[in-house]
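One structure is given here, and the rest of the page talks about it.
Only one protein chain is missing; all other protein chains are in place.
Per-chain residue numbering starts at 1, and chain names A and B are given in the order in which the chains are listed.
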Amino acid sequence: MTDIVLDAADLTAAPVARDRVLGRLWRHRSGRVGLVLLAVYLIVAVFGPLMVLWSPSSDVAYQNLFQALKGPSAQHLLGTDQLGRDEMVRLILGARYTLLIGVGAVALGLVVGVPLGAVSGFYRGWIDLVVQRIVDIVLAFPNFLLALALVAVLGPGLRNVIIAVSLASFPRFVRLVRASVLSVRERPFAEAARAVGVSRAGVLWRYVVPNCMAPVFVQVPLEVGSAILTAAGLGFLGLGVQQPTPEWGAMLGQAQNYIFSQSYLVTFPGLCILGAILAFNLLGDGLRDVFDPRVRAVVRRPKRQAT
Amino acid sequence: MTAQQDSTKSASASRPLLAARGLTVSFPVKTGILRRTVASLTAVDGVDLDIIEGETLGLIGESGSGKSTLGRALLRLVEPTGGQVILDGTDVCALAPHALKPVRRQAQLIFQDAAGSLNPLMTVRQIIGAGLRAHGARDQAERDARVAEVLKAVGLDADAGRRYPHEFSGGQRQRIGIARALVLRPRLIIADEPVSALDVSIQAQVLKLLVELKQEFRLTYLFIGHDLAVVDCISDRVAVMYLGKIVEVGSAAEVRDRPQHPYTRALLSAHRPPALGQRGQRVVLAGEPPNPMAPPSGCRFRTRCPLAQDICAEQEPLLEPRGTGHMAACHFSHLVGGPAEPLRVSL
Partner (left out) sequence: MSPLLEIRNLRTYFRTTAGVYRAADGVDLSLDPGRTLCLVGESGSGKSVTALSVMRLVGVGGSIEPGSKILFGGRNLACASEAEMLKIRGHEIAMIFQEPSTSLDPVYTVGYQIAEAVRAQAKPGQKVTRKAALQRAAELMRLVGIAEPQQRACDYPHQMSGGMLQRVMIAIALAGNPRLLIADEPTTALDATIQAQILELLKELQVKFGMAILMITHNFGVVAEMADDVAVMYAGRVVERGSAASVFTAPQHPYTQALLRSVPVLGMTIEDLHAIPGSVPSPLGWPAGCRFAPRCQHAFERCRLEQPPLTAAGTQESACWLTIRSLDKAREVQH
């Protein structure tokens, strides 16, 4: 019923201009929390290492066994690990790796997945068949196992972790973009572009794909969250970024032995990972509501009905 | 009325700008995992049509008649499965896909869904300029100047170029669509139900605009519609389409005053002017339009026709002359009578 009635030009689904996205996100409850949290993580990742230069622990090679396994104190706010390094400093240093892997993996997934999905959905035919079967195969493997297998083959290290994790996200983007393209290519403006003489390729990349990106934008933060989780898992198993480089997953892995004795070594890295994933998930929730045209005509229920 | 008559006289003397011969558009219906073709839907079935330079040819039909498909097939936006479309001497259907670009300059399309036909992520300037870009106008300033020119011609101010489609009303969006069609200076514009989705008070504005532009830019129109009153008032000649075939074609006045096909008669009856208290003179067609995938044998209209006889099922009537420039496909044209006369059914 609402659709019939609220059918004026002002309330029809208007595309969200870039400058308004941020504003709407801010007003959205979870979106705001997600934005703030993400901002905190970014600041820590970028500026953090500069702010802790004073501490000897900022040097990855540093060790001080006399200070090992000391609980949180005035000197070491979050305690020290088994090699005497300041836990907080290491966590701060580790932020960049986590974010780098998450964002890098998803960026790679986008770069590969979006064009594949676009071409697959637009040209159909044998390209579509081949790409879809590849995607089916990749999706048949459990995420984590696939990443594991890849790292086992390629060897550990930051670059290989990014590649391995991106493998899990690109099929989702292919599917998402393909579905959007299949419907957007039927819209009159795509036909209109052809009518004025734009080439088929031009119609695909300049007209259809940009109009398919909204669901992709919503999916990106959710994928980053997922990527972070996978990366942490790999790090936990020692297959990620190698020691002594601080990476939260790896730190978690090393702290296994101290779960009961120095539990803070497990809690704090865990909380950091949790916080990062939460930030991206909330951001994703917010973006989804921002891009949904129906939710935009949000209506405040009047306090009382007509008497 | 006089202006229309004049243009019809001079129009029939000129050669056709666009001529379709035996134009057919069929869509295969596929099912199953192996996507086997089980049937085909022939939306346009062997249509012959001439569009004379300088005229407005109205194409009227209801849903399922194939009129929109015909319009698009003439521009090869939908691939014809048979026949020829000769635009100014060249067979458009025989051209290789990459050679179609010059054709696009000559013939343009105006869409029914104005809002849907404008890319929501582009500014009006970009939308209208896209055609210019595609045909090699590299200089941004020159494109902008041309865009400003057509925007003015359709009654929008040049400032509109900076804005996005959703900032405009329905009528304004259709003007933008018209501007886009105009910018390439085509000779022929195919208007696919350009006013059907607009409010009544805006329809008149857009119709008058189309007529003005036709004079100013010396255009030829194919005006596709389902509202006979609208098509009649803007067209010099009218063609009536039913289930993929043209059943009648002639000057607007002829078709209106001396219809030669029972379907045309029924349409006229359904669109008669709102005059109160005249119930009972109406020709109400029995039954539903037949399934386009399995059209009736012989004359397609026979299942709903008050004049149908055995011959109608056996022999498909062809378009035959019924007056000057007036053709109809019916075995019983002489029984159809004028719109005000009751339909004679005796035989």
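The criterion applied here is as follows: contacts are C-beta pairs under 8 Å (C-beta built on N, C-alpha and C of every residue); 3 or more make two chains touch, one makes a residue touch a chain.
Just so we're clear, the structure is a prediction, and the values are computed from it rather than from any experiment.
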Which of these, B:G82, B:P289 or B:G337, touches the one chain of the complex that we don't see?
B:P289
Which one touches the absent chain: B:L100, B:L207, B:A313 or B:L335?
B:L207
Please pick, from B:V230, B:I246 or B:M327, the residue that touches the omitted chain in the full complex.
B:V230
Tell me which of B:G171, B:G250, B:P295 or B:P317 is the one touching the absent chain.
B:G171
Applying the definition given at the start, please give the residues of subunit B touching the unseen chain.
1, 3-4, 62-63, 169, 171, 199-205, 207-208, 211, 226-230, 232-234, 256, 266-277, 279, 282, 284-285, 288-289
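As a working rule, only the chains that are shown with their structure count from here on.
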Gap in Å, rounded to a whole number, between the CA centres of subunit B and subunit A
50
Touching subunit A in the complex: which residues of subunit B?
75, 77, 101, 104-105, 108-109, 111, 113, 115-121, 130-131, 133-135, 164, 166, 168-170, 177, 180, 184
In the complex, subunit A residues that touch subunit B:
9, 12, 14-15, 17, 187-189, 191-199, 202, 207, 210-211
